[in-house]
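Just one protein chain is left out here, and the rest sit where they should.
As written, the chain order gives the labels A and B, with residue 1 at the start of each chain.
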Amino acid sequence: MSWRLQRVPTVPAGAALIGRIGAIVLALACVAAVLALAGSAPARLGAEVIGSAFGSVAGLEDLGLLVTPLILTGIAVALTQRIGLWNIGGEGQFNAGALAATAVGLNLGGDEVWMLPLMALAGAAGGAAWILVPTLARALAGVSELITTLLLNFVAALLVAWLCTGAWRDPSGQALATTARIPTELPPLGDTLHWGFPASVAVAILAAGLLAYTRFGYEVRIAGANPGAALYAGIPVRARIVAVMLLSGAVAGLAGMIELTGTVHRLQGGISNNYGYLGIMVAVLARGSCLGVIAGAVLMAALLNAGIVLQTQGVTTSTVLAITGLILLFTAIGDELVHYRPVRRTGTVG
Amino acid sequence: MELITGILSTALLAGGVLALAALGEVLAERVGVVNLGVEGLMSLGALTGIATVAAAPSPVLGFAAALGVGFAFGCVFAAATVLLRANQVLCGLALTLLGSGLAATLGRSYAGAPAAASFPRVVVPGLSEIPVLGPALFSQNLLIYAIYIALPVGLHLLLFKTRHGLNLRAVGENPAAADAAGIPVTAIRFWYVALGSSLAGGAGAYLTLAFVPSWSEGVVAGRGWIAVALVIFAGFRPLTAVAAALLFGVVTALGFVGQARGWPVAPAILSMLPYLGTVAFIILPVVAWRRLRGWFAAPAALGLPYHRDVR
């Protein structure tokens, strides 16, 4: 009598969720073990981290500031996942959106009511413009969007850094590598939090509704799940790919605009703070579900927040990136392992 | 003349980094595995090289240690993607985040300082006096000859002129057919992915021990991704991969030389050249040379996990 593992093609949602949680716990356990070996007390640090994020209104507001961009960059990735593609250029589209919003804000600046919508529009357009070339290359020539979207991240970062230290540098001379403060701001919601937070939650809900309750969403689902079936049903796959990718870029660009007008208020190098890359993680944790992205963003924000709290312990944003990588690796492995069931090898029957 | 020598000399170094990493990726993709963790592996290799020479000032030792670290992390990646058959894109992104983050965290004490030892230039007597080309080609570190000649030629012969190469290409084209023909698919995938990762680690060390030579956070700066793109541009072949790497070395060198000589182009724009060039070069062949699509075709099973005992 022996056992063997058998792979089943589909996994019930409950088992998949357990796989996710297991992966996260295992990754954090690895981190705790490393911290313990390095002489820290993981339990105490953990309590400190959780207390700082969830223990006070101020902590929750700070968390909300991190959640806001992560929801949007997560949605950007989740949207493309639905049509079977990866937008890993969220970082660049975030920068491009912030840059376009800055251009509008610095040049037309004021507190008129139409400024914010105009800047949001500019941000979305900037993000969409940044993904335009990868989109057309993918839809028309079949060039993998993975690498094209990613490479443009570096270009966007260089572009922002160049403008902030050059043509757009703060003329007052106080700051070396940022633009002047942008007069238009998102209205506050509490002490530090702003209306960008509910706006990003609304975007997530809208995206979920778009996918679940429109013909467009249905066609995207079919095209993503089986392009052959889409061809068979007469769904214009290329047009849907273009629409989804541009939308994805626009949402990431909007994230840049919200971060700019809500939190940072000046364009500066590194404004994207890896949110674009972390959005991949958020979408993966959410299994491509747009509402799940909200939960994934909270988790990711808590992790980022831990990085900030633990700075005295030698933890940096890079450390958080490394931990994110570890969780992602375990999640990918866990996603595959939940497909396996132990089966007993029986003796000869009959 | 001096300008061309300068460009070529820098191009060989910059291209060497890309060539090593691209050769590693050729190996992984030829057996059907996309390794998007090259960027992370290079970061780890870059730090390993610097840290090793800080402890024992031998660039060879530093390079070897980076190969070892690349191999070790490659084994982790291969275990996840080949043995456990987890999603290759996700695992690659995870490895990139993990490697870059880990290297940046552990490398803070080395940041900014020059490498304690670097690969010395060896001036080949006589040949190095050839005008223009001589100083560029024959006043380099010795590793460069391995990267541009020995390794790609060796890999080309292995892939296209031997029985083993035939078998390993079959694994990347059609693992089910290879399996039915008695080729050990899993073992071949595992070891070549690990070997390819090892080269990526070496590429990182070559960056910090020969090209830059120092460590700073973000020193790899997307070179891992460019290497992945080069493999596509090079049609998954070692010889063309190295040639393409040299081409990108020239593009990078143009940026450096332009900055040094004060060309009337913003340095930031020059720095963008390699990235924009890469995007252009992976789109152009598909658009411009549709007839050559077969030549550029990826291994048919690229990115697909292979399950034997499943239906």
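Definition applied: a contact is a pair of C-beta atoms (placed from the backbone, for glycine too) under 8 Å apart; a residue touches a chain by one contact, two chains touch by 3 or more.
Rule of thumb we're sticking to: contacts and distances are computed from a predicted model.
Trainee: The complex has one chain missing from view, so what does its UniProt entry call it, picking from "Phenylacetate-CoA oxygenase subunit PaaJ", "Transketolase", "ABC transporter ATP-binding protein" or "Cytochrome c oxidase subunit 1"?
Mentor: Not shown, but named in UniProt as "ABC transporter ATP-binding protein".
Trainee: Quick one: jot down which shown chains the absent chain touches.
Mentor: Taken over the complete structure, the missing chain's partners among displayed chains are A, B.
Trainee: Which candidate, B:3, B:181 or B:260, sits in contact with the chain we can't see?
Mentor: That would be B:181, which touches the missing chain.
Trainee: Using the document's definition of touch, tell me which of A:17, A:34 or A:343 contacts the absent chain.
Mentor: Of these options, the touching residue for the absent chain is A:343.
Trainee: Check the options A:222, A:254, A:267 or A:338 and report the residue that touches the missing chain.
Mentor: A:222
Trainee: Need a quick check: the contact residues on subunit B for the chain that isn't drawn.
Mentor: These residues touch the chain not displayed: 161-167, 169-170, 173-174, 176-184, 297, 300, 308-309, 311.
Trainee: Can you list where subunit A touches the absent chain?
Mentor: Counting over the whole complex, subunit A touches the hidden chain at residues 4, 6-10, 212-219, 221-222, 225-226, 228-229, 231-235, 341, 343, 345-350.
Note that only the chains that are shown with their structure count from here on.
Trainee: Report the inter-chain centroid distance for subunit A and subunit B in whole angstrom, where each centroid is the mean of the CA atoms.
Mentor: 28
Trainee: Can you list the residues on subunit B that touch subunit A in the complex?
Mentor: Where subunit B meets subunit A, its residues are 36, 40, 76, 80, 84-87, 89-91, 93-102, 104-105, 108, 217, 221-222, 225-226, 228-229, 232, 266-269, 271-272, 275-276, 278-279, 282-283, 286-287, 305, 307, 309-310.
Trainee: Under the definition above, what is the set of subunit A residues touching subunit B in their complex?
Mentor: 7, 86, 88, 133-134, 137, 141-144, 146-148, 150-155, 158-159, 161-162, 166, 277, 280-281, 284, 314-316, 318-326, 328-329, 331-333, 335-337
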